[in-house]
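Let me give you the structure first, and then I'll get to my questions.
Yeah, one chain of the complex is gone here, protein chain that is, but the others are all in their spots.
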Amino acid sequence: MHGNDVILENLSMKFGDFVAVQPTDLKINAGEFFSILGPSGCGKTTILRMISGFLTPSQGRVVIGEKDMSGIRANARPTALIFQNLALFPLMSVRDNIAFGLEARGIAKKTRLEKAQELLSLVALDGQGDKLPTALSGGQRQRVAIARALAVEPSVLLLDEPLSALDLKLRQHMRAELKDLQRKTGVTFIYITHDQGEALTMSDRVAVMNKGVVEQVATSDEIYAHPKTPFVASFVGEQNIFKGKVIGKEGDFAILETSQGKLFGQNAHGLNEGEEAILFVRPERMTLEEKQGQQNGLSAILERRDMEGPFVNLHMRAGDQPVAIHVTNVEQTHQPLGADQKLWFAAQDAVVMRPGELASE
Amino acid sequence: MTTTTLESGAMKEQVKSPIDWAAAILNGYLVIFFAYMFLPMIFMVIAAFNASPTPSVIDWQGFTLDWFRALPEDQRFIDGLWHSLIIALGVIVISIPLGLAGALLLTRLQSQATTFLYTVLVSPMLTPGIVLGATTLIFWRDAFGVEGGLLTATIAQSSFIASYCMLMFMARLQRQDIVQEEAALDLGASSFFVFRKITLPFLMPTILTAAAISFLQSIENYNTTFFAIGPSWTLVTEIGARMRFGISPVINVIGVLFVAITIIAATVYVMARRRKGRG
Partner (left out) sequence: MNSLIKSYGKGLTSLFIGLAAIWIVVLIVLPQISMIDRAFTYEDRGGAAATLALEIDRAYEDVFQINTRLVELQAEKEDLIAGTSTAPQQDSASALNPFGTPSPSDDTTGLNPFGTPSVPEANDTSGLNPFGAPSAGNTSAVNRSLAEIEAEEAPLLAQKGELETQIAALEITEKSTTDAVGLDTSYSLKNFTMMSSVHFQIFLATIIYALCVTILAFALCYPVAYAVAMTTNRNKLAILMLGLLIPYAINELLRIFSWIMILEKQGVLNGLLDLLGIINMEAGEGFRFVASNGAVFTVMVYAYVLFMVFPIYNTVDTLDKNQIEAAKDLGASTWRIHWRVVLPHAKPGIAVGAIMTFMLSAGSIAVPSAVGRGLHPDWFSQVIYRRFFEADSWNQGAAYSLALLVACIVFILFNMWVFRVGIRDIAK
């Protein structure tokens, strides 16, 4: 098995007046684990269905492995899709499910059963081949669906939120399994999810989508540390948000006048003096004790303390502004509720952007 | 499935109110209603064992099994039974594909015409049986010179039994997960292969049920057959003819057989359903 690259060229989709996907250019590399992350209704599933061939794009084209897919039906594309509800065939045994794609291609029974056996081993389901899908656990069914898709040796595997039906523990376990399978097979994985945890942990690269627009494509680290838009900043991970106006610039940094005084942050959008701006700073980047190079300081009142085991969430209020910080169990304060606290963060840990749409909680 | 039944069962239990006068009246009424339903049939069964040549319960002339012996010797009844079976098989062969085609079209057709098409296809169910029989008879004689007989009876019955089949298939298809068809297509299957391997196996239980129901509907049909069959006859039209000209306890014997088969079949059916509901 091998992966192919997938190129979307000016791809867009309209349903009547509703634009589900704005014209998009995207290159997904061969053998990459690529996630498309976004809230429901952002257009990520539409993109997936256009790649798989179930939807014909209104405009633009899909190219897989240098081959234009226009006019090629779903059953002739080198892609395989893992459906959200898995869509296993309930009347067929696990083995027949896995061998289905080969049967459809008219491959001899002996060959396809051998292949099915091989795949059963790959997904660690030896000995389960004769069961019906309903007799398996959720995680096992998941693996059957993957084996069924891999049986046809696709160069691109499309996964439509396949873990959403599983419980939390299993979901976390399956992340590792999926990543492992992807490495073993070398097939290009395109993974659709609204769960940032899934996207960040598994992916080589992530595309964040909102309202039919791909807002940023980058590695997980990059997306988390250097979001390009307010939406990406607020959708991925938690943020403390301060609104204000740019009153000065210092190299790559901007100085913001806010209700909490002057705050410094990276000037991501290259804003000029006088412009409206918002500043994002992650809760874990804030500290209770001043460290070297932390230009920003503000005072707040401790309102609530949520103990989560290894770390603690402190909910504070700075004036009328709620502020959350995450500290490790070791670093946490033992101040009583209602006590005054000083908070600190560095300018390079804060990002200043032009105001824009934020992800709604 | 199981849990919902249990839940609704539990809910029903809660609603149960103490026995009041309204419930008592209702129960009394139920007894009368079921007496109305069953007493005539009990009389019919009793009269089958009466030696009196006129089916009667009052005029008891001694217990006999003669009428049971007379039935297999009655050639017209035996022939009628064969005709009924031939027609029923024909009806199954015609109705299942037609009903299936109609259901498959209607469930996937996204068009304004769907409701109109639906109305046309179910209209035979809402047409009086004698009208179906008469129209079929007229059409086949006028268009092809085919006189009334087993063929016209088969066709006339099929026209409405296919509608019943269609409704059964539609009910099943509405529960189908279309994603499965997509999954199969995505794995490289052709539309025909998907139909053969996914849709048809999914429909198979319904096809069997529909065949059984078509068979029963056909065997039991009187009005349509009576008009369409011309000089030939089926078991049921023969019973009808005998009822008008010379009733005899042999009809009671057929009645006894029908009642016995029905009671066994219905009991098995209800038991099976209850077990399923429980398990």
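Letters are used for the chains, namely A and B, taken in the order the chains are written, and counting of residues starts over at 1 for each.
Definition applied: a residue touches a chain if its C-beta (ideal position, glycine included) is under 8 Å from a C-beta of that chain, and two chains touch if they have at least 3 such contacts.
Since we're looking at a predicted model, the values are computed, not measured.
K.L.:
So which of the visible chains would the left-out chain be touching?
P.N.:
Even though it is not drawn, that chain still touches B.
K.L.:
Write down which of B:Leu30, B:Leu65 or B:Leu208 is the residue touching the left-out chain.
P.N.:
B:Leu30
K.L.:
In the full complex, which residues of chain B touch the absent chain?
P.N.:
Per the touch rule, chain B residues meeting the hidden chain are 9, 11-13, 15-17, 22, 26-27, 29-30, 33-34, 36-41, 43-44, 47, 53-59, 76, 97-98, 100-102, 104-105, 108-111, 115, 117-132, 134-139, 142-143, 155, 158-159, 162-163, 167, 171, 181, 190-192, 195, 216, 220, 222-223, 226-227, 230-231, 233, 236, 238-248, 251-252, 254-255, 258-259, 262-263, 265-267, 269-271, 274.
Rule of thumb we're sticking to: only the chains that are shown with their structure count from here on.
K.L.:
Hey, which residues of chain A end up touching chain B in the complex?
P.N.:
These residues of chain A touch chain B: 52-54, 73-76, 79-81, 83, 85, 87-89, 91, 100-101, 103-105, 148-149, 151-152.
K.L.:
Of all residues in chain B, which touch chain A in the complex?
P.N.:
Checking each residue of chain B against chain A gives 177, 179-180, 182-190, 193, 197-198, 201-202.
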